[in-house]
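Quick one: this structure, given as structure tokens, is what I'll be asking you about.
Note that one protein chain of the assembly has been removed; the remaining protein chains are unaltered in position.
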Amino acid sequence: MSKLTLDDLRKLREEKTQEFSRRNNEQDKSSIIIGMGTCGIAAGAKETLNAFIEALDTNGLTNVKVKQTGCMGSCNVEPTVEVVIPGMPTVVYGNVDGTVAKKIVLKHIIGKELLDDHIQDKPAMDIIEN
Amino acid sequence: MSEQINFSQELNDYIAEWKDKPGNLIMILHKVQEEFGYVPRKAALKLTEMIDVTLAKIYGVITFYHYFKLEEPGKYQIQVCMGTACYLKGGQDIIDELETNFGIPVNGTSEDRKFSLEALRCVGCCGLAPVMIIDKQVYGKLTKEEIPGILKKYQ
Amino acid sequence: MAYNTFVLICGGTACESSKSDEMYKLLQKEIFDNNLKNDVQVVKTGCFGFCEQGPIIKILPDNTFYVKVTPDDIKEIVQEHLVKGRTVERLEYKPSEDKGRVKIEDIEFYQKQFRIVLRNCGVIDPENINEYIARDGYLALEKVIFQMTPDDIINELKISGLRGRGGAGFPTWMKWNLTKKENADQKYVVCNADEGDPGAYMDRSTLEGDPHSVLEAMAICGKAIGASRGFIYIRAEYPLAITRLEIAIKQAKELGLLGDNILGSDFSFDIEIRLGAGAFVCGEETALLRSIEGSRGMPTPRPPFPSVKGLWEKPTCINNVETWANVPVIINKGGAWFSKIGTENSKGTKVFALTGKINNSGLIEVPMGTTLREIIYDIGGGIINNKKFKAAQSGGPSGGVIPEQYLDTPIDYNNLTAIGSMMGSGGLIVMDEDDCIVDVVKFYLQFTVDESCGKCAPCRIGGKQLLSILDDISAGNATEQSIKNLKAISIAMNNASLCGLGQTASNPVMSTLKYFEDEYLEHINGKKCSAGKCKSLMTFTIVADKCIGCTACARKCPANAIIGTVKQVHVIDQSKCIKCGACVTACKFDAVIKG
Partner (left out) sequence: MTETMIKIKINETELEVPAGTSILDAAKQAGIKIPTLCYHEDLLPTASCGLCIVKIKGMNKKVRACATAAENGQEIITHDSELYNIRKIVLELILSNHPNECLTCQRNGNCELQTLAKEFGIREQVFKPQLKPKNIDKSTTSLILDRQKCISCGRCVQVCQNVQDVWALEFIGRGFNTNIAPAGDLELNESPCVKCGQCSAHCPVGAIVEKDEVDKVWEGLNDTTKHAVVQFAPAVRVAFGEGFKLESGEIVTNKIYSLLKKFGFKAVFDTNFSADLTIMEEGSEFVDKFLNNPASLPLITSCCPGWVDYLEKYYPCCIEHFSTAKSPQQMLSALAKTYYAEKNGIDPKDIFMVSVMPCTAKKYEISRDENMSASGIQDTDVVITTRELVRMTKSSGIIFDALPEGKADSILGEYTGAGTIFGVTGGVMEAAIRSAYYLITKEELSDINITPVRGLKGVKEAEIDIKGTKVRVAVAHGLSNVKKVMNKIKEAKAKGEETPWHFIEVMACVGGCVGGGGQPYGVTNTIRNKRTEGIYTDDKQSKARCSHHNPMVQKVYEEYLDHPNSHKAHDLLHTSYTHRPVYLK
């Protein structure tokens, strides 16, 4: 990649901000965001990630993106996973192991039904966005 | 100082890259330990020539920082977190169990050289306290009753 | 089948005890009765944390938040909200009578967590610089390079009131300004990422979740003080954070956001990573600098301060991760905006690692001035198993305990210091009635003794002596003179130790003696440990009435200390007992008592 000038950076930011905001509009992007901090990984987030990818593959869900992010703060229920699916509320699930991951794919993504036992909600509102 | 110790190409390259940077010693020792699992005396002696530093300084540094080891560790390295959360939730019991019932001394190695045991400051998984790590695999919310089963996996 | 409405009801411990389970069943029944079972799903969630207002029901996607719901309200919620689509206004959360109902985003609880430092953690992909850029990343750097003078930058920080988040809370702008004022051919910017307090991991999470915020802030500092090189000193025990930082530095360099002539300007700034190697004392800034220089991390006297003579004797500005992470936001939103958050003397937010005997252990970010009660009970969900709160330890091994009477003190630098603790880096460990104060203090002293560099006599020997006296107390071998000695040594260490580690090592002792002297005296005079943690002070006895002579305890005893034959009452030989407690677990008749 070449070095940015000020204008390049501004253009890039605009472009990426739009891309990013679409994530929150829940319209066309379905995604699974996995907390991959040390605690998440320690609690098995890598297996969770693999389980998601496998389950999405098995069910032919090609439009759901799997992403990683840092620690979401709810360390006592790691691994934590945020599931963004159009038409469904965005929720954070806790204690998501491989089995739960499969269940999320089947129930939440395909069945459009929340999973009782693992909802953590979003821990906090983000002041920066307001 | 009979025969010299061999460094891998990667390590030699790394040392060459860092040779003239001030404050390189700790970074280079990390790399040496990454290669050997500890810092062998012969490696330290070799470094004295490669980066023009005294052996006394190298040992002063190695023995100051608990991350560096002078002895070859066991085949599997067990780390038990002794951060406050883990301590409050029974980290010491885990260590006691490993020491008394499995003969793995803290900061030492079992007689069969299979396991080394270290108490760590804080692994940063306080939500999973108490935590034990064997070769990067984390066992959280551990009870001492689970230990025999876990160690069996490494036999 | 697809639901279109979701009713979330809190299943946390506190709400559960307020009949949320009963309400969950009622909700299902009502929904079934109203033929809504195909449209509405009822979900029992983890704790919302907002227990003060519980039980809570949240309805999605409408985002309606009902508080203090009782079983009697369920019918109305289903009828009004779910059937007719009208919110039940009387149940909506109102912060105060005159303000009326508020939107969910404005609910106080969510404002209790207030994310500046952790703004991107859990939101962006830390390994992708574009996501950081999408969230106003490097906007502040752009601003300082093209629109601000060094004085403007420092002034903005001054207005913000930001203080160092690493421990003592030194005003950040002053640190920058002192370094800026020095004349030197080379200056350095250093990030202290040697987070080492046991039970604290704020910085690790920040670096793992949002590494660019630190890089950007360091570059901003470089511009402000006239430095072109930065170092991040990070614990080798944080491999993931190191990897993420390496990726972030590489990506920023590729885009020219670090390196020579950033964004085509004449400002150049580069960052290198240096690894720690397991020495807590290297969190102390002079020791940290010696460690970057490749030496034993032994502190040196201050003055001269690093701002005058730091890394390789050059003026150096050091801040910790959390402090850095605040900087881009302050530049973007202005110091004035930042200074509105927090208290008179402590602005902004503080990230805490909330651990110990707490239901929702985790990482939280709250505005300065939040009370401990809010943190523990509202956000943390209270004490595990509803045990009684005993104390919270803040500031790690350099801090002190906060007893129950100060639960409502707004947490800020000055208040914590006033009650004998300190902000420290943000470890907040909750202790309950089962924790023994002497035992906990011993834990901290063991830590400081292990981590003392050994250079200065007050810390090296004083710490060892404190620990030995505490050992005596927990073994029942102490006298009231021991308390006098604890105090005398603490004063000497506090005044005569060379660095922060030694100067504060006795804080846990001093603060617990202040609030829990009775507990010490109980150990010393009563030879008793009520919490049952100090083994030497415990005795195990078998209650004759309850013992049926099953021999289970005798068979389990590893020391052969239990005498008795089948169907005879058993007795424990106290001289042989090693106080392991195996007999208590073995006895099915509660005949063995510990006391």
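Read from first to last, the chains carry the letters A, B and C; within each, the first residue is number 1.
The rule is simple: contacts are C-beta pairs under 8 Å (C-beta built on N, C-alpha and C of every residue); 3 or more make two chains touch, one makes a residue touch a chain.
Predicted model, so just to flag it, every value in this text is computed and none were measured.
Considering the complete complex, the chain that is not shown touches B, C.
Check C:94, C:460, C:533 or C:579 against the missing chain and you find that the one touching it is C:460. Checked against the hidden chain, the listed residues C:192, C:497 or C:512 yield one contact partner: C:497. Screening C:91, C:124, C:279 or C:392 for touch with the missing chain picks out C:279. The missing chain lies against subunit C, touching residues 279, 296, 298, 300-301, 303, 449-458, 460-465, 468-469, 485, 488-489, 491-492, 495-498, 503.
Residues of subunit B that touch the chain left out of the display are 1, 41, 44-45, 54-60, 63-64, 66, 70.
Methods note: only the chains that are shown with their structure count from here on.
Note on interfaces B-C and A-C: more C-beta pairs are in contact across A-C.
For the pair subunit B and subunit C, the distance between C-alpha centroids works out to 27 Å.
Averaged C-alpha coordinates give centres for subunit A and subunit C that are 25 Å from one another. Residue numbers of subunit A whose C-beta contacts span two or more other chains: 38-39, 74-77. Shown for subunit C are the residues that touch two or more other chains, namely 201, 204-205, 238, 361-362. Residues 22-27, 29-30, 57, 60-61, 64-68, 82-85, 87-88, 120-124, 126-127, 129 of subunit B are the ones that touch subunit C when the two sit in their complex.
Interface residues of subunit B, counted against subunit A in their complex, comprise 123-128, 131, 133, 138, 140. Chain contact summary for the complex, subunit A toward subunit B: residues 38-39, 42-43, 74-78.
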